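Missing here: one protein chain of the complex. Every other protein chain is in place.
Moving on, here comes chain A:
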Amino acid sequence: MLDKNGIAKRIAQEVKDGYYVNLGIGIPTLVANYVRTDISVEFQSENGILGMGPFPIEGKEDADLINAGKQTITALPGASYFDSATSFAMIRGRHVDLTILGAMEVSENGDIANWKIPGKMVKGMGGAMDLVASAENIIVAMMHTNRKGEAKLLKRCTLPLTGVGCVKKIVTNLAVLEVTNDGFLLLERAPGVTVDEIIAATEGKLIIKGAVKEMSI
């Protein structure tokens, strides 16, 4: 079974040379730590920077330089700043190659819910609805089940949706799955995790073709 850093490490393998990548808050943010150093990748943060760098060295924090998670960051050589409308033109106009974000639920047809629990938690969608509505390549980083052990990969989402039919790939602590027209196709299992365990933790339709290989991370 993977921890959060393990999920990030596996997702980092999906990041290819020349990609502009938008990373969501939480596990997705960790992906930047594991991207191969021999490829060129630029990270976009939707509050208005392309070419986002690591956290600043202590004492060099700049209140005018943050990421979408409101964390202090740095800008790499070649970076640029822009306004929010331009930022979402990059996203809506499909100039960003890969979007990685978290989810509370994903359905077998690729619907995603991650912004609201009615009556309990309403933090808002931020840029998530714009991202999932437009991105061609969306990877969801999430735990396979919630804290109560209930499935988060469902036939249909129970929470208010963020987007419909948009998720392409999911990496969880247990597995890598692809969203197909027929359901969740199990591509890989996490080290030490059996196919039966994945079946038991998944509510939506799970497709298993032959032997499922173990992730290499």
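Note that contacts are C-beta pairs under 8 Å (C-beta built on N, C-alpha and C of every residue); 3 or more make two chains touch, one makes a residue touch a chain; residues count from 1.
We take it that contacts and distances are computed from a predicted model.
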{"item": "Omitted chain, identified by the protein name its UniProt record gives, among \"3-oxoacid CoA-transferase subunit A\", \"Potassium:proton antiporter\", \"Amino acid ABC transporter permease\" or \"NADH-quinone oxidoreductase subunit M\"", "value": "\"3-oxoacid CoA-transferase subunit A\""}
{"item": "Of A:65, A:154 or A:201, the residue in touch with the unshown chain", "value": "A:65"}
{"item": "Options A:161, A:185 or A:206, residue touching the unrepresented chain", "value": "A:161"}
{"item": "Candidate in contact with the missing chain, chosen from A:102, A:126 or A:183", "value": "A:126"}
{"item": "Footprint left on chain A by the chain that the document does not show", "value": "45-49, 54-58, 60-73, 75, 81-85, 87-88, 91-92, 111, 115-116, 119, 122-130, 133-134, 160-165"}
